[in-house]
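Shown here: the complex without one of its protein chains, the others still in place.
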Amino acid sequence: MKKLETFGIKPHDASLKNDGQKWSIMEKLLLGLTLDQYIGQALRNKLNWLFAIIFAIGIPVILYRFVFSLGAVTHGSYDYPWGLFLGFGLFCMVPLSASGFMLGTTVEIFGRHDFEPIERLALLNGLLGYFFAVVYLLVDLGQPWRLSYPMVYSFGPAAVLFLVGWHVATYLSVQVMEVSTAFFEWIGFQRGYDFIRKGTIGLTVSGVILSTLHQGALGALFLYAPGKVHPLWYSAPFQWILFFISSIPAGLCMVISVSTIVIYTMKWRCDKRFIDNLDWITIALAKGAAMGLSTYIIMKFIAVAHDNEWAYFFTGWGAWWWFEMLGFVILPLAILSYGIRHKLVGLCRIGAFLTVFGILLNRLNTALIAFNWQLYQEIPHYLEIIIAITIFAIYIATYRFILARLPILYKFRSQAEE
Amino acid sequence: MVNAGKHLMTGLGVLLLSAILAVSCYAMDYPDEVEIDSLANLYEAVVFDHAMHVDATENCSECHHHTTGSGVANDYCAKCHDGKEEMDSVACQDCHSADPVSPENLHNPKPGYSYHNDQPNLKAAYHLNCVGCHQEVDGPTGCEDCHAKTEAGEKFYHSGEFAPKESAHSSGH
Partner (left out) sequence: MSKITRRKFLAASAAGGTAIMMAPTKKAFAAGSFEGFPDGMGVLVDLTRCVGCRTCEAACNKEQQLPEPAKPFDDYSVFDEIHHGQKRRTTDKAYTIVNRYELKDTEEPLYRKIQCNHCNEPACLTSCFVNAYKKTPEGAVIYDSHVCVGCRNCMIACPFHIPAYTYHSVLNPVIKKCIFCYDTRLKEGKPPACVESCPQQVMTFGKRKDLMKIAHERIKKNPGKYVDHVYGEKEVGGTGWFYISNAPFEEAGFDVHLPKKPIIDNVKDFLAIVPVVLTVWPALFTGFHLLATKGKSHGHGDDHSHDEQGGH
C-alpha cells in the first residue's frame, strides 16, 4: 500500500468518487484500486504469505475435525473436557473483546464524544472477538448444529452456561447492530444508518448489562468446579467479580494493542482525525486500564485473604501465581502508571501488550493450567493447537479485511466536505 | 457332561434335603458335602467339602453363628445368644435368602428378629464367610479356585474363547 501511495493512488474513502460518480461494490471491495494493483499489493504483503501457510495446513485440519470427530484432533480427555478451543478461544477472546461496551458507554452514555475516533475500532474489536469466540465454540461443541437448542428447544435456565449462551448471542446481535452503522455508511444505505443510530442508547445500555453479566458468568462457570481449579485461581464469592473487573483492562488494552498495530501497519487507512487523536486517547485508555488493574489486584488479594489461602503462596503453584501477578498485572500497572504520568505513549503501549498477555495467562491458568491441579497436566494435542492458531489467523485476516474497507479508522468524507 | 445338569439338580436336591434333615436331628451330625449352585448360571455348581472344613475349623460357630449348639464366636450375636442350644435352622439358606436383598426385606427378614437386620443374601453370606476366612488362613481366594466358569460365564466376563481380540489400539483411558 505504501508503495502505491507514492504513485499518488489513494484508497476509497468517500461515498462518491472525486468526479461525483458512485463507487460500485466491486470497486469498494478492491479499495478503489484496479484488480492488478490489488493483487500486486496483496502479494507483496508478507503477512499474507504467512496466512497462506497457516491456512494451507490449518483449514484441512479443521475439516478433518468435522469429518473424523473431535476425538481425532484432541486427546479426547475426560478429565480436561475443555481444551484450547474454550480455554483460549472462549475464555480469552471474550474479555479481550470487552472494549465494545466500554467505549460505547464512554461515548454514548457518558457523552464523551471526544473518544469517538476510537469508538468504532473498539466496537469492531468487540464484535470480532465475540464472533470468533463463537467460532471456537462451534469447533469445540460435540454437536454444533445443536447450538440453538438452549435458545429454542430445551432450556436449562439455572445453568450459568445458559446465561452465557443467551447473553453472548444477544450481545453479538447488539454488536452487529452497533457496527452495522459503519457498514451502512460503507454501502451507502443512509436509512439503515439513521434507524440504528436512533436506538444507540438502548443498544449501548443492553450492551453494558449483557457484558457485566456474561463477563462475570464466564468466571462463575468455574464455580461448578471447586477443588478442580487451584484455590489461588478460585474464589466462590469473588470469581465473577474478578473476571468482570479484569475484562475492563483486558478490553481497553486490547484496543490500545490493536490501534498500535494498526498505526504501524495500516497507517494508510487511518485518517488525520484518528492519527492526531490516537496519542491522547491511548493515554486516556491506559488510565482506565490502570484503574481497572489496580482494582483487580486489590480484589485478587481480597479473594486470597477471604479464603485464607496464604499458605499456597509458598508452594510451586504460589510461585506460578506470583509470576502471573508480578509479571503480567503489577508490572504492566507500573509501566502504565509511569507512561501515563510522563505522557509516554510508547510505554503505555508496552504496558497494554503485557496486560493482554496477563489476561491470556490468567484465563489459561484458570481453565487449563491450574485446572485439575491435583490430577495431572495435559498438553494439548498438536492438531488442537494448529486449529486454534488457524482460527486466530482467520480472525486477524477478517479484522484486517474489515479495517481496510469499512469506515472504522477513518471517517467517510461526505460530499458536502469535498 | 451330558447329564451334568440333571445330575446336579437331583444331586443338589438330595444333598440339601439330607443336609437339613441331618443337622436338625442330631447335634453333631452334618453333611460331608454341600453342593452350592446359587451362581450356577455363570459358574458350575460348587461342591463344598463340609467335612474338611469341619476338621479345619475349631468351632462350628465360626461359620454358623450361634445355631449349632457349640457356642458363639461373634460378639454381636453373643449379646443375646449363648449358643448352647441347637437351633432348628442351621443351614445357611434357612436364614440367608437366596433372593437378592430388596428394599422390602432390607430391615427385618422375619417378624420378631429385629436384631437380625442387614442380613446378607445367600450368595453374599457364602462369599463373605468363605473369602473372609480364606484371606486370613491363606486359603484359595480367586474366583476360579472354587468355581469353574461355564460358557455363559466366559461370555459374561469376555474371557476364554470370548476374550477380546488383540486390538492394535487400546481403549485409551
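Order of writing sets the chain letters: A and B. Residues in each chain are counted from 1.
Convention: a residue touches a chain if its C-beta (ideal position, glycine included) is under 8 Å from a C-beta of that chain, and two chains touch if they have at least 3 such contacts.
The structure presented is a predicted model; accordingly, all values stated were derived computationally and were not measured.
Novice: In the complete assembly, which of A:Val61, A:Leu210 or A:Ile263 touches the absent chain?
Specialist: A:Leu210
Novice: Using the definition of touch stated at the top, determine which of A:Tyr38, A:Phe55, A:Trp82 or A:Tyr312 touches the missing chain.
Specialist: Answer from the full complex: A:Trp82 touches the omitted chain.
Novice: Name every residue on chain B in touch with the hidden partner chain.
Specialist: Output for chain B: 39, 76, 100-103, 106-107, 117-118, 120-121, 123-124, 127-128, 131, 135, 141, 143-144, 156-160, 162-164, 167, 170-173.
Novice: With the missing chain put back, which residues of chain A would touch it? List them for me.
Specialist: 66-72, 74, 76, 78-79, 81-82, 105, 108-114, 116-117, 141-144, 146-147, 149-150, 153-167, 170, 194, 197-206, 208-210, 212-213, 216-217, 220-228, 236-237, 239-240, 273, 276-277, 280, 375-376, 378
Methods note: only the chains that are shown with their structure count from here on.
Novice: Express in whole angstrom the distance between the two chain centres, defined as the mean CA positions of chain A and chain B.
Specialist: Taking the mean C-alpha position of each chain, the two centres sit 68 Å apart.
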